[in-house]
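Quick one: the structure is below, questions incoming.
Left out: one protein chain. Kept in place: all the others.
The chains carry the letters A, B and C, assigned in the order they are written, with residues numbered from 1 in each.
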Amino acid sequence: MTENETSAPAGPPPAQLAPVGTAAEADATNAPPGGAGSGQRPPAEDRWSRATKHVEGAPEVHVHVPRPPRWYAVLWSSKKARIGIVMLAFFVFIAIFAPMLTPHDPNDSSFVPVQDPSGEHWLGTNTLGFDIYTQLLFGTRLSLAIGVLGGLGVTLIALLIGMVSGYAEGTWLDDGLSFLTNLALVVPVLPLMMVIVAYSETRGLGLLVFVVAITGWAGHARTKRAQIITLRSREFVTAARFGGDGMLRIVFREIMPNMTSLVVSGFIAASTAAIAAEAGLSFMGFGDPNTVSWGQMLFQANANGALVQGLWVWLLVPGVFLALITTSLSFVNFGVDLLSNAQLREEEN
Amino acid sequence: MRYYARKTGYFLLTLWAAVTLNFLIPRLQPGDPAEVMVRQLTGRDGEIDPTQIEAVRAMLGYADENVFVAYWKYLQQLAQGDLGVSFTYYPFTVGEVIGQALPWTLGLIGVTQILAFLLGTFLGTYAAWRRNSRFDSFISVGSTFLGNLQSFWIGMIILFVLAYELGWFPAVGGYGYTTPGWNWLFVADVLSHAFLPALTLMVTAPIGFILGMRNTMVQELGGDYIRLAQAAGLPDRKVALGYAARNALLPTVTSFALSLGVLMSGSILVEQLFDYPGMGRLMGEATSNRDFPLMQAILLTTITIVLTASFVVDLLYGVIDPRARKSR
Amino acid sequence: MANERTTPVLRVEDLSVRYEPRLGTAVDAVKHASLTVSEGEFVGLVGESGSGKTTLAQAVLRLLRKPGRVANGRIWWGEDDVTDATENELRPKRWRDVATVFQSSMNSLNPVVRIEKVFTDVITAHSDSDADAAHERACELMDMVRIERSFLRMYPHELSGGMRQRVNLALALALQPKLVLFDEPTTGLDVVVQKQILDEIRRLQAELRFGAILISHDMGTILDFSDRVAIMLDGEIVEDVATDTLLTGGPQHPYSVHLLGSYGELLGEDVEGYDAAGLKAVEEREEQVAQIQEAVEVPTIVEITNLVKRFERRRGFRVEHVDAVTDVSLTLRKGEVTALVGQSGSGKSTIARIITTIESPTSGQVRYHPEGGGEPWDITRLNRKQRRVYGNAVQYVFQDPYAALNPALTVAYQLSRPLQNYRGMTKQQALDAAAELLEQVGLTPAAAYLARLPHELSGGQRQRVVIARALAPDPTLLIADEPIASLDVSIRAEILELLQSLVLRRGVGMLYITHDLLSAQMLADHAIVLQNGQVQEQGPAKEVIENPQAGYTRELLDAIPNPFQDRSVA
Partner (left out) sequence: MRRRRARLRAAAALLTAGLGLSACATIGITDVPEAPEGMIDVLRLPAEATGAVQGLINYNWLSTNPITSTWLYEPLMIRDEFTCEAIGWLATGYEWESPTRLRIDLREGVQWTDGEDFTSEDVAFNFLMAKEYPAADRGGLWSDLFGAPAESVETPDEHTVIVTFTGSAVAKTDKILNEIKIVPEHVWADVGDPTQYVDTDPVSTGPFVHESYNGRQLTLERNESYWNAENVKVERLILEGQYDANSGALAMRNGALDLYTGDIPNPERSVSRSGVEYYYPPGGTTVLAMNMTRPVTGDLAFRQATAYAIDKEALALRASFGIMDVGSQTMLKLPIQQDQVPEQWRGEEFIPHDPATANQILDEAGYAMGEDGWRTAPDGSPIALVFSVQAGWMDYIAMADVVVRSLQAVGIDAKVVTTDPNAVDSMKKSGEYDMVLDSIGGGCQRSRDLGGRLTTSQIPDGDTILLNIARYDDPEVDQLVEDWSASTDPAQEAGYLSEIVDVYMEQMPYIALQYSPVRLIYREDNAVGWPSEDDPYPTNNMLRVITTLRPPEDAA
């Protein structure tokens, strides 16, 4: 959304006329009547404003620019999104400054195992001799990394398949891609994940991202396809075709900017799923034991009988942190939804 | 008519693709079933005995045949309804094994899914109708958080607290000492055993329905026909339930079928945790044992259930939504 | 009874409605509006989009939703002040005192229940009638709006738009309300259907004597129908006079003058105080065309011969054929405007789609005569290079400027793409050329518009950008598909004027597609009247319109209200 004040000639600042996008208020959403032009110089078309010149005391004509509120303002306006952003910022802070928040190394297993929380070990140590607090802090890094990368992976695949198949709706290409998508939707994800993980010789972030992306794209591709189908029949797309633009340019340059908030919210949802998937996979023993992650902590806690040994913290805290980070993402998504649905802005608080 | 023919054709095509994937996915995993089996007998720290492997291999009778030949055989067997013999439960057939496990999962998942659907749509409807109320924010914030908890984690906590520490419920298994049969003793036994796994699933299962229903309902409430109904002075309850909820239910019904598949996947961990004798556990077991026939059959059953459910929903959709009847 | 007469069915005093969105600045959508409707009175409320008509209607119906609220003033339904009444207090009064017909006929009926159910719901909610009585009443109402009773058993989507709006009308009358509020009840409907519905409303209103408010942006309808007209501008009611006074005595407020004037301009009527010099007189244009035609032989651009387009629709095992276009031939020449007139479904858009190669013809030929002579090309068999040349030569002006511009991209981008694509310009060259184009369509200074996003432009400005974009590749033929249909009355004449000047100045040919014979008469040299895909009549525009031969043409002409004439005749 470019700012137009800089390019507009001097004149009164553009006033906000109406809430944009309140679909029910057809009157209010449309552009104001004849109220165009820029201050002193009425555009040639506007005969009404020409007419008003003959009348003394006619109201001054403004440039009524119904600019929608800035995206960050919309995001911040939602209480849930606010909480989500703050929580997420908290996790990002931890991830970045983890080494400064703890004196220990997350891979250091030289502590006396099974210590109760103390000044030295805030959450105690686990049976393997790791400092739980330190591992918790450093685990944030992996969760965020997998969230970002997994979300990106899913979004990219979903975009490519969804957009192409949506734009080519009705052709064999779309039939093929849609079929693939529907198939991917019904194939049980967990066995597929297990196969992929089992087939790969090494474990690690890359593999997890791959697994998450390859198993998680279908639903997103479907929504993107649906969205592009509605957008594709819009006249501006036909106009771009008449303007001589090619398919890829139309899809990614003309159509995509109109579904930014959908893409973003899809990305966040995919990130959430990726973080959860990492936890699940790690819990089943498919993770990489060399990395410190919350899923890995849960797995170790479970495999080492944390509950029966009374090490509640070891099991509870990573689980709660996982839920918190995914919740923060979901909350942010509430705000993102407001971007595309102005009606919701008035609903939610 | 054409609509149904197309849908049926699509259903069959997807089924075929799923059947083929079923064949491929298990075979892609590394590991030799005989070795896995012997490893299980000897235990992890034991030494694998080549003589045993030889014998077990001879028993299971699979050969290193060409993949295409194997695929063709598999299709032929499948056409005859023969799913093969399970490696894990040799010499029982896969059919017998699944026959034992399926009712448990269908019972557990079916009941929780239906309960989740009812509870979820009810709460979602109410939250949407009373939107921006305390109840609404409580429901939407609470369910977001709960929905983000890992089901295995919830299960572990529930198991430990309710079963072991407090001892209120039996911890593991599908039933205890009672003899299976249609007597109320057994039914009570089964119910008490199903309670904890069902509770675990119920923490997260309704969340999708709650949020989905709430959102579509809020959307429907902005519709013109709602405004007209309000202008016409129809009672609130009628507007909420007869008008908005009725329309909002349509997309939710579609998601019902798909979420069945998700729930089945999710039940693997929960069933394992509670030693529940259902399909989820069986799947985990078949996978770790490289029990190809069993894995294939379970995947096939799962996919068939999901596909059939969405197929039925597709067909039903015409009944629920009059618009779908003609236009397609 | 005298007492009742003095109590108006609706009284609005000094009403202000304020939108206070949680984001952005608050807006007064309605400012100090006062309006009174007496029993049996028909009041027209006119104003352009964004003037606050609908907001006023919602407020009157007490259906305002957040973030809107009544900031000031009072509303009476009959004798009751309902400004602050609770929903429970309102409920028994609703639909008895005030009923309504909404704009969107498509969505205002519950899509998943049969129509009868909606009737029974409404009737039983307000009376003790049992199901049978309600059914009886529903049947009566259906009779009243002249729809077969069997339609009660149908679902809304099974009805056509006009039918649905009739149902809505019947529904509004279910409880014999004292006032019915019609909020643009015919928007989006076909011209002929529009007329039928409006006639129906008028007949019923005359018969049942309910008070009525008709909200519309269509000056003609309002003037034709109402006893009194209220004109809204920027949330204010600037004029509230009897229709006769408005037409004969002339409006008082300058805006009313402008509105009435630009409406009259299209009809060829003068309104006192309105400067209508914008459009060239038809005669003048005719002369020019005649001159062109005599001087040189006008080159043909596109030639259509015996065009047939048949759509196949499968229903079960049967295949139904719908002939959208049957045996149409026409020639589009340089510098000539051909009008294709017909109501929706007449096949005019299909022809446009075939010319722009979106659809392909079933039979018949569409040939393009390339510039600089040579064999004409069959547009269904263009090679890659020819396709490009053809795409360059034939451009399209869209109906709805709100949909035709990409909301996420700047004017500069959208204008420079065709320039870069067809004319091989660099980015900077394209920008300069884009600015020039903007000047040509009357958007000056161009720099002020280049960086804008579509939502920062008014409707007229948008349509100018759309036209500029169509001109960008320097085409020889413009296909203008209802270019003024979705614009406000006061802008229509201007856009027509612009199109006309472009034809004159640049000598492009134009296929002007419209349902509106009047605008065709103004712009076009040649007119073709289509019905159900068949040509009913064609010839010089002036002749076709002034002296229609086909019954269908006359029907179309009749559908156009002309309050000036009606009044003067009366």
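Note that in this section a residue touches a chain if its C-beta (ideal position, glycine included) is under 8 Å from a C-beta of that chain, and two chains touch if they have at least 3 such contacts.
Quantities reported herein were computed from a predicted structural model and do not represent experimental measurements.
The chain that is not displayed touches the following shown chains in the complete assembly: A, B.
Residue-wise, the contact with the chain that is not shown comes from A:Q300, picked out of A:N258, A:Q300 or A:N341.
Among B:N22, B:T88 or B:T200, only B:T88 touches the chain that is left out of the view.
Only one of B:G9, B:P50, B:G110 or B:G142 touches the absent chain when the whole complex is considered: B:P50.
Within chain A, the residues in touch with the undisplayed chain are 109, 113-114, 127-129, 197-199, 201-203, 284-290, 300, 302-305, 307-310.
Against the chain not shown here, chain B presents residues 29-32, 35-37, 40, 44-56, 58-59, 61, 87-92, 96-97, 100-101, 156, 159-160, 163-164, 166-180, 184-185, 188-189, 191-195, 271, 275, 277-278, 281-282, 284-285, 290.
Criterion: only the chains that are shown with their structure count from here on.
Work out the mean CA point of chain A and of chain C, and you get 40 Å between them. Look at where the CA atoms of chain B average out and do the same for chain C: the two points lie 52 Å apart.
Within chain B, residues 227 each touch two or more of the remaining chains.
None of the residues of chain C touches two or more other chains.
Chain contact summary for the complex, chain C toward chain B: residues 61, 63, 87, 90-95, 98-100, 102, 104, 107-113, 121-122, 125-126, 155, 157-158, 171, 314, 316-317.
On the chain A side of its complex with chain C, the touching residues are 1-2, 4, 6-9, 14-20, 22, 24-28, 30-36, 38, 41, 43-48, 51-52, 54-55, 58-59, 64-69, 73-74, 77, 234-236, 238-240, 242-245, 253-254, 257-258, 260, 345-346, 349. Considering their complex, residues 1-2, 223-225, 227-236, 238, 242-243, 246-247, 250, 320-323, 326-327 of chain B touch chain C.
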